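Working notes for the structure below.
One chain of protein is taken out of this complex; the other chains stay put.
Our next item is chain A:
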Amino acid sequence: MSESLPPTRPRIPGSGLAKGLAVTLRTMTKKTVTAQYPDVQPELPPRSRGVIGLFEENCTVCMLCARECPDWCIYIDSHKETVPAAVEGGRERSRNVLDRFAIDFSLCMYCGICIEVCPFDALFWSPEFEYAETDIHELTHERDKLREWMWTVPAPPALDPGAEEPKEVAAARKAADKLAAAQAAEAAEAAAAQQAAAEQAAAQADQAAGPAEAAGPSEGAAPSNPTGPTGPTGPTGPTGPSDPTPNSGPEGGQS
């Protein structure tokens, strides 16, 4: 092996021994890596998979999680209820009511597919991991316990710097930009019209008598002034309510 290496300085006898001593001495002066777990809680990374929490108000008993679960550790029981018509002459509606939701954590392999697949955001990862039991049956967490885990779910971590922005935000921004461009175009049009009106008024004033100069512009401006506000208000009528919703919607959901 040493033959294949390029020619190096002649090795000092015992330099390898000294190097070994240096390594251990350097390690001694560094910080230790021991985790003092029961005394000091570990600092878990974001999105740690500890336990699964159930936000049962969001659950529609669609059974997608139970069906996608690779090791069949989710148990869901439900029954159907009929809701009377909300308005006179309306139709009765039926809806599923959740009776039992349980996850057997002795089977769960923490793949997170149930959380990925849930279309209504009823399942969440919680970083809590200290739920060992002495009886394996107690590892089946029923809905009340899964609900308790929900309180330990942390806020989603902030996006990484330079990350692609969420699709909802991108769509909302695109819509807002389009709207702003339309408004700007309209405003520019209105301003042009106003300027034209003002020029026309000025021309009329010039044609009129000199002493009427003070009254001329005010009269000429009077019709032109309302056009400034009314120009924008036309479009803002419909956009006013619709404008905040795309912006605040995703942000509200994110925070």
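Everything that follows uses one rule, which is that a residue touches a chain if its C-beta (ideal position, glycine included) is under 8 Å from a C-beta of that chain, and two chains touch if they have at least 3 such contacts; residues count from 1.
Quick note on the criterion: contacts and distances are computed from a predicted model.
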Name the omitted chain as UniProt records it, choosing among "TldD protein", "Phosphate transport system permease protein", "NADH-quinone oxidoreductase subunit H" or "Cytochrome c553".
"NADH-quinone oxidoreductase subunit H"
Consider the whole complex, including the chain that is not shown, and state which of A:25, A:86, A:132 or A:155 touches that chain.
A:25
Among A:17, A:86 or A:132, which residue is in touch with the absent chain?
A:17
For chain A, which positions touch the chain that isn't shown here?
17, 20-21, 23-25, 27-28, 30, 32-34, 36
